[in-house]
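Sharing a structure below in structure tokens format, with a few things to ask.
A single protein chain has been omitted from the complex, and every remaining protein chain is retained in its original position.
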Amino acid sequence: MIVWLEKGADASYVQRVLADLGLWALRLDGPEGTVGFSVQPWSRKVPLETLRGIEGVASVAAPASSHRLVDAATLPVEVAGVRIGGSRPVLMAGPCSVETPGQIEQVAGRLAARGVTFLRGGAFKPRSSPYAFQGHGEQALAWLRRAADAHGLKVVTEALSEASVPAVAEVADLIQVGSRNMHNSALLQAIARRGKAVLLKRGMAATVEEWLQAGEYLLFHGASAVVFCERGIRSFDASTRNLLDLGAVALLRHVHQLPVVVDPSHALGRRDLMPPLARAALAAGAAGLLVEIHPSPGQALSDGPQALRLDDFDALVDSLETATPAIRTPPAPPAGRADRAGR
Amino acid sequence: MIVWLEKGADASYVQRVLADLGLWALRLDGPEGTVGFSVQPWSRKVPLETLRGIEGVASVAAPASSHRLVDAATLPVEVAGVRIGGSRPVLMAGPCSVETPGQIEQVAGRLAARGVTFLRGGAFKPRSSPYAFQGHGEQALAWLRRAADAHGLKVVTEALSEASVPAVAEVADLIQVGSRNMHNSALLQAIARRGKAVLLKRGMAATVEEWLQAGEYLLFHGASAVVFCERGIRSFDASTRNLLDLGAVALLRHVHQLPVVVDPSHALGRRDLMPPLARAALAAGAAGLLVEIHPSPGQALSDGPQALRLDDFDALVDSLETATPAIRTPPAPPAGRADRAGR
Amino acid sequence: MIVWLEKGADASYVQRVLADLGLWALRLDGPEGTVGFSVQPWSRKVPLETLRGIEGVASVAAPASSHRLVDAATLPVEVAGVRIGGSRPVLMAGPCSVETPGQIEQVAGRLAARGVTFLRGGAFKPRSSPYAFQGHGEQALAWLRRAADAHGLKVVTEALSEASVPAVAEVADLIQVGSRNMHNSALLQAIARRGKAVLLKRGMAATVEEWLQAGEYLLFHGASAVVFCERGIRSFDASTRNLLDLGAVALLRHVHQLPVVVDPSHALGRRDLMPPLARAALAAGAAGLLVEIHPSPGQALSDGPQALRLDDFDALVDSLETATPAIRTPPAPPAGRADRAGR
Partner (left out) sequence: MIVWLEKGADASYVQRVLADLGLWALRLDGPEGTVGFSVQPWSRKVPLETLRGIEGVASVAAPASSHRLVDAATLPVEVAGVRIGGSRPVLMAGPCSVETPGQIEQVAGRLAARGVTFLRGGAFKPRSSPYAFQGHGEQALAWLRRAADAHGLKVVTEALSEASVPAVAEVADLIQVGSRNMHNSALLQAIARRGKAVLLKRGMAATVEEWLQAGEYLLFHGASAVVFCERGIRSFDASTRNLLDLGAVALLRHVHQLPVVVDPSHALGRRDLMPPLARAALAAGAAGLLVEIHPSPGQALSDGPQALRLDDFDALVDSLETATPAIRTPPAPPAGRADRAGR
């Protein structure tokens, strides 16, 4: 954003007013005493009209937003009857991979009892190595849906390829786009065209602006809503698996007014730090949490070391209820199969 | 850390147990069927004895800690009679630069009334450009001390050069090492030799391990205590001034059991996001906050855009009191000048 | 990699030998005097047998490679009759987007005259914004092939979606995977199954290990060869568009013995720095260059500011010929349409 001064205006005065408003302004000098200020992107957001009203300001120009549909979204969004981004945080939890019908059924039962609304679980797994377990595919989708329905839960699961979009869209209430695919515009389009809500994980090195533009792809091509998900970005420090960026979460929630959930499991990779960071995420403005759970992490086919055991999860929810009273609010009564018809 | 198996041991079994414990283990194969596991640094911390007790494990070896004195520190630390890292969060606040006796006096009065314990203010300013304001130096130290004493506050202020250490140590209760100097071992030594407590800001691209080693320099050379301060690290995204790493805060507090405070002013550079991130910092385990305040940010000689106005600060404290009841606990009665003798 | 010592061995001696070999070894102490060394990943590559032969070493264990097919590849690779990774650097050049039949024809003629072997040009464009130009699609593929054939050039072009793979594979001699899709395993598989050679750009924040694993996906699913392409990674400094990592180029060429080309256009985004960095890329071990050219950069539908004009390109090739005599070696005589049958 640029603030251009009238000739002869008191540039120091204008700079002081901008600083007072919370704007980092870099002074630019032109010929014949013309002066402008380039406003740094990490400045506080201030209405253009306020800036135009400053004495000595001739003109204020800003780039057109490249994500108009995202900007126009309002809080909360509703996904399969669940409000995300309202006063009550939404819990999404489940195993990294859906491994057996029994595993997902056991987990679903326990989670439903603790106020979880969305059951997560991977049927198609994005893996760095072609030799790693790639997920049980379509049959896992069926197990996941069945377990969710049995306990009145909604389903969030990832679509990894254009080819798998129809099958995933058939069972998911909220279709997940993984970190590795945030920049994959072909997949974004294929998913969006199903008209459902999408959980959009941030790319490992994506700027907030690129993340919002990926959201724009989704809305532009027909997604009914976008829920953003921060899951940690790449860092130079190996002491946590990724670097959780709660500044970005606060930015999305408080400046852009968007629903954003946090995945502390991938962000940290450390089970022992989950409770404090889950509480911090909610304090920063997260609309909910996406947490990996496993009844027996040592048996997990993927990401076991970061999965919470069922007991750990109970402790996490207890801790959240203490810190965030709203989370205790009873969820809507389990909707059961009747609701599925209306999805 | 390395886990070495007995010949013929069931390596898959051991790997499952490690995953169950929260350890990311990379399998290493040697000749004649020897197997080891290299444990990734982002794993949960588990006592070596637990690992040695796993069936099939022959030996466990770990690098010696390079910060034994830091490891031996216990919570809370006491700095000029104030407990940091106990149950009550500690507020440190004040202007970026001490500009006039009147400015710092006005600020001190307002802060004391809101439960702030440490008055901050820069007398020597680290600046990227030699043309920027470098601080009012020794006279500012005197103004700062006088204002603090008048309102029963403690003083935290930065020593920027070996030459200024004696003057700073004379007035400060807590000597600050800035981000730009975390790796400056000569300054760390000069400060430590004064025997006072030190607030150690994390370097802009320092790993947690390097940060702890800088703390070790301080304790090794005589500092009475080290309070760590996370202030954001360098990032590829310009939407916040720096990237606040609350994962590192949780790691220092919950794994290393160290006192760590958070400076949300420098971390974000955005006044509008301070309240949610201040609350998130405390939720993650911060022992306190270091906040920039200015009665008139537009007039500030440095960093005005990120300074909170006095009213903004009141609102911030109100919000913290709601979210973190412990912060309301009445502080110790103002100690006044009588206490100074005992510093 | 772990080096485990015999009980009672002289650990200092072993550490000196390791350092002498160029290995950064972190000492690990176990119970009863057991000692191991963890070798840091940025160490020189040394055969395991050499390490096992050191006096006092009991055992050496290393993780199994997660990219065995990539490891087994040999230099040079042959793509449509062109040797990549041999003594003569390979030039790949063309416009960011194929815009009109005339544009690509004009460019092809000029490039063929200067020893370029591969004509590049985008038919499907990966863009951060849904509102940006997305490429002319299948008709652009036809224009590109026709222009290449008319001048005896091979074709390299990007496949952006699973759906477009068949059309791209039909005309391309070398199928490009863009940075945004390096982690897109579904696309990697769809492309690999066509059995052609693939140009694999490094992801914006991909480690070398992840890049090699993406190559493994390609070879595992049937690609005939993989040519790696470094195009700059994400950085905290805005003075170049991306950060060119020639250390990774040297690593791929000299340690892994793989063909790697460099795209200095995207790496820098600065036309004025292309010649020195193109020469540096070849000096570091690049097997060739991928360069964006436009007859009239101001008219370009994408990335004009970084495109070289045709005259700039002539100057670049002149400069390369001076610095890298091998580049002057006459290429194989233009193969023309006769060759196409055998593609």
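Should a chain be cited, it is by its letter among A, B and C, assigned in written order, with residues numbered from 1 in that chain.
Here, a contact is a pair of C-beta atoms (placed from the backbone, for glycine too) under 8 Å apart; a residue touches a chain by one contact, two chains touch by 3 or more.
Remember, it's a predicted structure, so these values are computed and weren't measured experimentally.
> Given that one chain is not shown, what are the shown chains it touches?
Touched by the chain not displayed, across the whole complex: A, B, C.
> For chain B, which positions touch the chain that isn't shown here?
Looking at chain B, the ones touching the missing chain are residues 66-67, 126-131, 160-164, 179-181, 183-187, 190, 204-205, 210, 213-214, 216-217, 220-221, 233-234.
> Across the whole complex, list the residues on chain C that are touched by the chain not included here.
Against the left-out chain, chain C lists 16-25, 40-45, 205, 207-209, 232-233, 235-241, 243-248, 250-251, 253-255, 267-273, 276-277, 279-285, 296-300, 304-306, 323.
> By the contact criterion defined above, which parts of chain A meet the unshown chain? Give residue numbers in ascending order.
1-2, 4, 26-31, 34-36, 38, 52, 59-64, 234-236, 238
Heads up, the rule we're going with is that only the chains that are shown with their structure count from here on.
> Looking only at residue numbers at the chain B/chain C interface, is the share used by both copies over half or under half? Answer same or different.
On the two sides of the chain C and chain B interface, the residue numbers are mostly the same, over half being shared.
> Please flag the chain sitting at the greatest distance from chain A, going by CA centroids.
Of all chains, C has its centre farthest from that of chain A.
> Just curious, how far off is chain C from chain A if you go by their C-alpha centres, in Å?
32
> Distance from the CA centroid of chain B to that of chain C, rounded to the nearest Å?
Result: the chain centres lie 42 Å from each other.
> For chain C, write out the residues touching at least two other chains, lowest number first.
234
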